[in-house]
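Pasting in a structure now, in structure tokens, and then I'll have a few things to ask.
With one protein chain removed, the remaining protein chains of the complex are shown where they sit.
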């Protein structure tokens, strides 16, 4: 009968253990946070941390099933018990808190604005009445919609597309994670990051189904434990350093689940 | 420095993955087309009933799929219905179910149109040699209707193949999504990847759909000739 | 040796579509081996009468008896009856998706569950008789109208019916084709097939009929011997009808 | 008072489809006011001949002259010629999307650029003559076959043609409808309309024709007076052809 009750609470730790696999929703096309490499293997910052979760919960980092989610379906996957945790670059917002339970954060995001050298945007105010290019489902989209509804947004699904669009002159600037825009500007002469930080206090955190306190607590404890070994820093080194370099490590990583 | 775009296709398992994505696309499309067609034939036969009620119900069923976007159906079925019924279905299964129901609706309409376009005297001469109701459909009406509905059916089939790209929303990775994964993965080393990958996917779709329209034209000519 | 054995008997038949009466108190009996030709102006109800005899239309009154068994009511097994009463229509109604031979054997094999080889044998003989043996694997669209009608006749004959009904089977044919189809029917008459024929070919009617039934406005006006009908019709209406064919 | 004024003259006409010769050395002249009936077995080339006269088919040899003007070659203005040579076909080819009156006035108004009111007036008179004035606002689908053919004749007549060509205009009609259409044609003949008629109605042919042309296998076999042709045909082929209609 204990078996029965275990599987009754879907997504409970007992049930996950019984299943022998934890299901974690990640992105498959947001390099370098969650993507699939040329061999079809999930990679990225979120994925790296997710693997460690599996190892610590089930004893083996291969005991994770990555469910590839789309920005618009992240919550639905959780609500319908199709995944246990979402770790798809999920920005914590008030609205989302009403739908899911966020664990402690493992990453901070700051936004940045990149624009052509010829017509640089140096403050967010400058964008009013102009077109900002953003990627759907990112912090930037939420931030602009909430705080600057008067800025027209040109929204694309893919990172590649926002950069293409800026190159083609379809908008005046890209608003995106600052790591992303700075790294890109480095490789693309003719573009400058006029606003290197914006917004600031947004965090990225794992999310579980509303009410799944058991799993939520486990994640928070796990993040605290990982903090002791500076694991998130390690994740940065392994997955982000190549692209963003060392400079951003501290402004990005949250260790132990706690903002300094 | 920057590798040439086309090499992206050959890197790692990329090519294999694209084909796997294509297989998923093709599998969902073809299973749904086949089951949907069979159900559609049954539906089409029922639809020719003289009862106003039956006709209205069939009509509403069709309009439900005409008006409500397939994406919404996928969402409702995958996240709503399976949860409500507490059953565990994979995204692919749900896709097949939704596409089958859609296919059956549209096919039913096509079959109804084809059956109703058959001359009335075909029914009578079938009756005159003593065929039963089922015999009439089995030997006379359906074989002839199948010929008439072919263009519409192929049109539907290619539309279904092309619409499979929506299934990514419920976690099924179709060929376009695989393409986007590859593009995104290589976006720093190979910024031109998108052109080659999309170009390749474009060709893949053509390779699947074109034979369908070719076959239909062939059959049409053969049957009408 | 046979004296008058009545195969089909129509008593006080009454048929209407919605509010219009199409057949009104029809009384007629058809004996075995007899050829009955039904004449009458367009819309008088000839086709409707044949269709009633084959159960394609419900009747609103009266009785139809085949071999003294009533064909009226819910529990008539028309599928069974239609095997004994063959019918050929005006619009060469072969099934376009089947070859000639497939058209012919469909009924005998699928409905009568007869042995396929035996049916094939019979079909070939019948085809031979109408001169179309070599077209057995053609599709209907490859045949002329006259050929199609001859096949349609063979298709009905192959069920071994006791009575054949023909509804203007030559109406959309060229004269020579009309001739080839009517010749087949004349042949059947000679062999003693019981037939009810609706036609507009007056000289054929005269040549083939044992009995002419003239219908006008849904009623039988006159039943006569052919010679008498054509030379000296009893009713004025029949007289008027025959005049149409005179210039 | 008019003596033989030749309207249409066909000289050594030669027509083939691909490799098969369909019309071979046809020589025929049609005088003003004359009614020529063309008879012959199916497929002999009757329709093709009429279609050549109306420019619907190209010819491969010989000449067709209308009022002594050749209708052969590239620079013939068929649009102009067709206003003088009307044609009516077998399959009531009214335009299904237009009412009766719209069907009739289309040619006169759009092609001949005549005044619409005047055309309407004429159309109404013609409709009245064929007894269909009250159907002028009906659509073709609301008419019987015979009515449709009468309208088709009116449509051609309303262009004020000098010659009318009729290709088996009654072939798919019921006898009474055949009669109503043929009566219209008889009326036209009486008024002196020049006509070329292809028909399978033998007694009508005999009654209406000034001249019977019998064609077989693409050649003219015989040109005779009607009475002579029907009682005493010159050629064996014609004899054979006439036998078809005898039972």
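Structural remarks
For clarity, chains are labelled A, B, C and D in written order, and residue numbers in each chain start from 1.
What we mean here is this: a contact is a pair of C-beta atoms (placed from the backbone, for glycine too) under 8 Å apart; a residue touches a chain by one contact, two chains touch by 3 or more.
Simple rule for what comes next: contacts and distances are computed from a predicted model.
Entry comment: the absent subunit's protein name, as recorded by UniProt, is "Polar amino acid ABC transporter permease", drawn from "Phosphoribosylformylglycinamidine synthase subunit PurS", "Polar amino acid ABC transporter permease", "Dihydroorotate dehydrogenase" or "NADH-quinone oxidoreductase subunit N".
When the full complex is examined, the chain removed from view is found to touch A, B, D.
Which of B:75, B:99, B:139 or B:185 touches the hidden chain is settled by the complete complex: it is B:75. Among D:31, D:91 or D:235, the one in contact with the hidden chain is D:91. From the options D:5, D:80 or D:115, the residue with contact to the chain not on display is D:80.
Contact between chain A and the unshown chain involves residues 71-76, 93, 95-96, 99-100, 136-137, 141-142, 145, 154-157, 161, 164-165, 168-170. Mapped onto chain D, the footprint of the missing chain covers residues 51, 54-56, 78-80, 82-83, 86-87, 89, 91-97, 106-107, 110-112, 139-141, 143, 145, 148, 152, 155-156, 159. For chain B, the residues in touch with the chain missing from this view are 63, 66-69, 71-72, 75-76, 79-80, 113, 151-152, 155, 158-159, 162, 165, 176, 194-195, 198, 201-202, 205-206, 208-210, 212-213.
Heads up, the rule we're going with is that only the chains that are shown with their structure count from here on.
One inter-chain figure worth recording: chain C and chain D are separated by 35 Å, centre to centre, where each centre is the mean of the chain's CA atoms. For chain A, residues touching at least two other chains: there are none. Chain contacts: chain D has no residue touching two or more partner chains. Of all residues in chain D, those touching chain C in their complex are 41-42, 171-172, 174-179, 182, 186, 200, 203-204, 206-208, 244-247. On the side of chain C, the complex with chain B involves touching residues 54-56, 78-80, 82-83, 86-87, 89, 91, 93-97, 106-107, 110-112, 152, 155-156, 159. Taken in their complex, chain B has these residues touching chain A: 11-14, 16-17, 75, 78-80, 82-83, 168-171, 173, 177, 180-188, 191, 193-194.
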